[in-house]
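Of the protein chains in this complex, one is absent; all others appear in place.
Showing subunit A:
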Amino acid sequence: MATRVPERLAEAPPGKPMGSRRRAVRRHLVHQLDVKGSPYAYVAPFFLLFSAFGLFPLVYTAWVSLHEWTLLADEQPFVGLENFRTLLADDYFWNATFNTLSIGVLSTVPQLLLAIWLAHLLNRPLRAQTFFRVTLLLPNVTSVVAVVVIFSQLFGRDFGMINWMLSWFGVGAVPWNEGVATSHVAISIMIMWRWTGYNALIFLAAMQAVPRELYEAATIDGASEFTQLRRITIPMIKPTIVFVVITSTIGAMQVLAEPLLFGVYTLTGGVDRQYQTLALFIYENFVKLDLGYASAISWMMFVFIVVIAGINYLITRRSRGGLV
C-alpha cells in the first residue's frame, strides 16, 4: 500500500481530469449498453433455445437432405439435389401430399364452421357456463393415442359401433380403413373431435370482445339470430378466424398420430397407402433409417407449409380493409 500511493499521486496531476472523463464515458457506455443491449439479453434465452432446438435442426436437416445418409453406413456421400429429384418423381410422395391436403380440407373446414357455431351458442348468458366450456376442451386434453384407439374400434368393419348403427338403415359393413374416401373421412372425424372444442374456445374469447350494443341495436332492428352471426359476429372476429385458419392448416399439414394408429400401427397408412400423410411418409423413411431422404421430404413439407401460410397471409392483408 505504502509504495502504491505515491505512484498514484505521481500520476494524478495529468491523469485526474482524463480519469474522470474516462469514467464518465464508461458510465455512458454502460448505460447505453443497458438500454440498448439488455432487451436482447432478456430475449436471448428464447433465441438460444430456438437456435438449439429449432434453427439448428432446420439447417442441419437441409444439410442431411443433400446426402445419401443412412444411420448404419460408415460414410455419408454428398449427392447434391439427388434426394429431391427422386422425391419429385416418387408416386408415394405425391400420394401422401394428396392425402394430406384431402384430410386437411375434410377436417379443417367442417371443424371451423362447427367451432364458430358452438362458440356462438355459448356466447350468451347460460347456466353452468364454465361446465360447458370445460366440456368443450375435454377432447383436446385426451391423449391422442386413446382417441385413435377408441375411434378405430368405433370404425371397425365387423364389430364397430358405427357400422352397427348404419346397419339399421340397411347399409352393409363399411370397411372404413380400406377405402381412400372412407379412411379420410374417419381420420378427419378424429381430428375434428379433438380440435373443434379448442378452436371454439378461441372463437368464444374473440366473440366476448364484440360490443354488446351492436347485438342490442340489431335485435331492435329485427335482425334474426343467424343474421347477427353472419353480419356482426363473423366480421368482428375475422382476425381471430384468420389466426385459427392458419394454425389449423399448419396442424393439418402435420397430422401423424391418427393415420399411424388408425386400425393397426402402420407406417404406410394402409396397405395401399390410402391414408399415408406427409408426416407419416417422413416417419416411414426415418424408421427405415434413410435419413437423407426423410430430410428431403421434411424440407418439401416445410416449403408446402410456408406456401400455404403465405397464401393465408395474403388473405389476411386483403380482408383487413373490410374490417370494422
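Convention: a contact is a pair of C-beta atoms (placed from the backbone, for glycine too) under 8 Å apart; a residue touches a chain by one contact, two chains touch by 3 or more; residues count from 1.
The criterion applied here is as follows: contacts and distances are computed from a predicted model.
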Undisplayed chain, where the name is taken from the UniProt record, one of "Aspartyl/glutamyl-tRNA(Asn/Gln) amidotransferase subunit B", "Heme exporter protein C", "Monovalent cation/H(+) antiporter subunit G" or "ABC transporter substrate-binding protein": "ABC transporter substrate-binding protein"
Touch with the omitted chain, as defined above, among A:S20, A:S38, A:T135 or A:Q153: A:Q153
Residue in contact with the excluded chain [from A:V35, A:L138, A:A209 or A:V264]: A:V264
Residues from subunit A at the interface with the omitted partner, ascending: 70-72, 152-153, 156-159, 175, 178, 263-264, 268, 271-272, 287-290
